[in-house]
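The chains shown are only part of the set, and none of them has been moved.
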Amino acid sequence: MRVKELLLGAAYYNEYMPYERIDEDLELMKKLGFNTIRIGESAWSTWEPKDGEFDFSKLTDVLEAADRHDMNVIVGTPTYAIPSWLARKYPDIMSINKDGQLLYGHRQYFDITNEHYRYHCNRIIRKMMQAVCDYECVIGYQVDNETRAADAAGPDVQALFVEKMRAEYPDIDDFNKEFGLDYWSNRIADWDDFPDVRGTINASIDAAYRRFLRYCIADFIAWQADIVREYAKEGQFVTHNFDFDWRDCSYGLQPLVNQVAAGRALDVAGADIYHPSQNELTGAEIALCSDIARSIKQENYLLLETQSQGRFNWLPYPGQLRMQGYAQLSGGANSIMYWNWHSIHNSAESFWKGILSHDLEPGYTYHELSGFTTELEGISRHLINLRKNNKAAILLDHVALTAFDEFKNDLKVDYNDLVKRIYDACYEMNLECDIIYKSAKLDKYSLVILPGLYSVNDMLVGKIRNYIENGGHIIATFKSFFADRELKIFADTAPHGMTDVFDIKYDMYTKPGSATVMFDDGQEFDINDHIELLELNGDSVPWARYSHPYWNRYAAVTHSKYGNGSATYIGCMCSKAAMSKTIRRVAMIAGIQLPRYQFPLIRRSGINDLDECVEYIFNYSMENNTIICEHGCKNLIGGEHYDMGEGITLHPWDVAILIDDEDE
Amino acid sequence: MRVKELLLGAAYYNEYMPYERIDEDLELMKKLGFNTIRIGESAWSTWEPKDGEFDFSKLTDVLEAADRHDMNVIVGTPTYAIPSWLARKYPDIMSINKDGQLLYGHRQYFDITNEHYRYHCNRIIRKMMQAVCDYECVIGYQVDNETRAADAAGPDVQALFVEKMRAEYPDIDDFNKEFGLDYWSNRIADWDDFPDVRGTINASIDAAYRRFLRYCIADFIAWQADIVREYAKEGQFVTHNFDFDWRDCSYGLQPLVNQVAAGRALDVAGADIYHPSQNELTGAEIALCSDIARSIKQENYLLLETQSQGRFNWLPYPGQLRMQGYAQLSGGANSIMYWNWHSIHNSAESFWKGILSHDLEPGYTYHELSGFTTELEGISRHLINLRKNNKAAILLDHVALTAFDEFKNDLKVDYNDLVKRIYDACYEMNLECDIIYKSAKLDKYSLVILPGLYSVNDMLVGKIRNYIENGGHIIATFKSFFADRELKIFADTAPHGMTDVFDIKYDMYTKPGSATVMFDDGQEFDINDHIELLELNGDSVPWARYSHPYWNRYAAVTHSKYGNGSATYIGCMCSKAAMSKTIRRVAMIAGIQLPRYQFPLIRRSGINDLDECVEYIFNYSMENNTIICEHGCKNLIGGEHYDMGEGITLHPWDVAILIDDEDE
């Protein structure tokens, strides 16, 4: 979705406030240059304190104040956290998972397919929409929040699942065969014998169940969006707040949600991106998650949550808040919404701090933000609606992600580890990549990277072969082209359907032990996990071999011309440096030009509404660093002009935003 | 409770013995100088093998023998371990906690508020009292043992809890507001909607529940004490065996029991102190736990259990048993009771060894003890009823302890870690401290230390301000003056109510990263966790700042004069050495004189019944170490006289007990 102005603001929870201070808060926000707040999504029990009794006063108080202060509002439906009376009324609402039935208390612990839950969702959403939709300040709606299926596996959900499997496999023998159910006597002759999925040892069934749960989430979001649209006024958008895999920060593809599927029902994708800070601020997490967020609807998205402080170790160093904001914009965000305005005085997230600390006074964070937003004011029209024009793409896939988990065995790395390693390698050499999925058109890219594309079907194999034949370049890693949709491993030579393209085959893989990757130029790199022992066919060139007493006759990285393009295969979980070396070589072959500088100097760029090429240059470092201008340009910040060949020195945690002004 | 003679002895379990040998055992004890045994507390199923059938013969056999051998007996009620018939008769007796209902088997796994449990407790206690109270040997009773509430959260207990909350918060809106229940839709409009406390994500509710469980324990102990007193004869005391937090040894404040509240019903506090030994014997655990035990009723206490051997790694080196015994006495114990007399041949604690090994012959431990008790004989009258006269105190608080756990987030240290670090710093510089609580009178102390006093109310703040104004000196650490009783964080400037006293404020805290503490004299110390970035107001003096590229403008340790006293604030979990340095400075300002020697030379002192000042000097070391007498004195052990300025050399693991003999 394109915006007319940058949305700048924070989540605001009037209902959590220790005392009444809406006007004071909105004034503080306005002073900060904020123009938008996000409200309403967490407090169902406040809006409906008893079954059927509604009280939106704490919500409408804010809307009225927002109208007064000319502040935009995004209203969220409150359905991701239910009131206790609802759980009490329908005990079966709480999810039954592998550990038994969850107790009421935590958000997202209920079964989103439950009919009673849906009944009450429907009612609260309609009541809320009636209460809010007429306020002028309301610019859009967020349906639910970070939706989860809570690993629900109660009888009703399982019945739905079995029904779905049955529809996909009308002949139960096909089902048994595809899932290999003869193994350990798991075969069923009758769908009624389908055992409790929580006990299954069949990794493919578990994977199918996880796919089913992702389907339930997409279905639920679409259902909510439909209800909301019955009330939404012209110009009000519908969004959802998507998150990512989580490892103490946002980290790669969200395993539990198929965001592309769920995003179809939305006008614009929303996302929350939480990332390391202080010495660990590299921008890589922001960049990866931005690129994923942009991929949901293949356009700009709304950043609905990010930290101003967040956790203990994220208190930003001076200058970092500004840098983080620009990093978000450089990925295509059309908003920066902090979570949250004020630190919470009780309950569970008191130390996930907001812009205001518990004293509710403008302090360090407020003042840091203030500097940033003042600077933004003059330039934000250059920064919104950024269009990317990337020549490279990384193809992500939920089925592959699940496969890595389900068929883990001794594998130490998981899918997102691999994705992150490859993404980080690209990021650090300033090779900007789109995130794409199996359904994507490949032709617009010179280079497509396939990290662990475990599961493929013939159509996809055909598409990829075609792409290469027509001049495309791909890099695939170990565990690509390995299994079908249900993760049944192909019974022919690996990599399936691609042996002639890569000009390799393999039937052995093992742990690396002491093995290293030795490139043809003598450079040697570490391996962290898993080595496939690649045998060369015909014309394939071994860019690297394993250095190992017994496996040194096998290739580790191979490159093969095919048609007008090329296919490169990385056979092991090698170090980031080895990934980098390989990607850099292929990028050169694919005709992609990379800047001479690299991390900690990061370039992120795109085309803005004015058709200017906007280049962000970040210095993720505690030292000064200098780049040499490759063409005449102007720094949007400050307006200084630089000639081609001139150096631009960036201070620690500093950023320049360059636009071409050759012809000015 | 004052005693006439030192109680010396052991727990004795006639019912565990592989064969009849009461007289043999009592004779062995007498030879050892023992005068007291503790019996009866663990074997309800022996005393009441079937519902309503009682058999105290194994108990009265011991009492008769004790009468014969002139041995004192402390009889324990057996209620902390129930018979299987009782659990079978009333299945709801077993505690239901977060993991479901506990199975019968372990002690203390039942719900102490259960009415059936209480009914049978009442009966067995009365029957037992009738059976034992007339024996001359009985000097006192122990009600229950290390009482636990077993995290009981079955419907009945929860109903009690809700009732209690309701009584505290007659207006449910106050309750919602105080606990921040709007958060994540946890608000309730009706007490009947109060959800299962086991599922709560509201840390304040969980904390309140834990406070409630502590209340149940105090209530239960008082209830038992009342029953016992109906039978107890003149001169027989009532006690309880309290324990401490446990980390492979006794360690700080017992989180589960409010010992002061529970102690009100008792004539004398009892305690069990288990501590490291061998190379790890420092006396610090004995000292801390002694000081806590003494704080329960603010007088001498009974050491009801300590190890003679205990666990594998506690087998004492030659001389250590003696040293440990004196260390216990130096903390105010009026008894030394070992657990237990004999090693157990079966069940669960066979390798928690007693004075006799499994061969039931006097061996190494017996003979080590024998040397100690012989030495004690001549001097114990100087050692009992020791009165402390400490000028410093450390204020401990259960609410703060719970807060550290509940609002932990990324915090690595917990409350007892912090308490122990501060206590150990004091201990090692030979600054003896009383343990006090919020209700304490502060005026008798020159220095009061407040480790992590997370939760305060206005009255307490007032009392502390007053104390300083009147010339008192305090040291508070990070996370003090932070939240109210229910752990709701104050919405004003931190530290709450004390910004003018400390002359500081802060609204930021983070992980230390590479930060260190740099004192004004250039000394630099490590930080282990959590730094608050302190801003100075007016006259506060920054004793130390953070050494860090970005946080170096903030203070780490501040000192401020206020009224006639002073207030010192330690903003981070710094190393013990940094704590020491700060405490030592304040002690000097507070006019407290410290000895010139420090750990491994430890001094513990007090006034005895003869009004002598008794000074224990311990050498916790494998080397000889020497102190210089600061006044003429006599070593009670051996009787040697030392002039002022003369050296006393202590051998490894040796102790001297000095009394002033200037005027002899």
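First chain written, first letter: the chains are A and B, and each begins at residue 1.
One rule holds for everything that comes next: contacts are C-beta pairs under 8 Å (C-beta built on N, C-alpha and C of every residue); 3 or more make two chains touch, one makes a residue touch a chain.
All values reported here derive from a predicted model rather than from experimental measurement.
Of the identical chains in this model, 2 are shown in place, and the full complex in the file is built from 3 copies.
Following the convention adopted for this analysis, only the chains that are shown with their structure count from here on.
One finds 50 Å separating the Cα centroids of chain A and chain B. Taken together, the chain A residues at the contact with chain B in this complex read 13, 15-16, 18-19, 42-46, 49-50, 53, 78, 81-85, 87-88, 102-107, 109, 278-279, 309, 311-315, 317-318, 343-352, 357-361, 363-365, 622. Put simply, chain B touches chain A in their complex at residues 178-190, 192-196, 198-204, 407, 409-411, 486-494, 507-511, 513-514, 530, 549-550.
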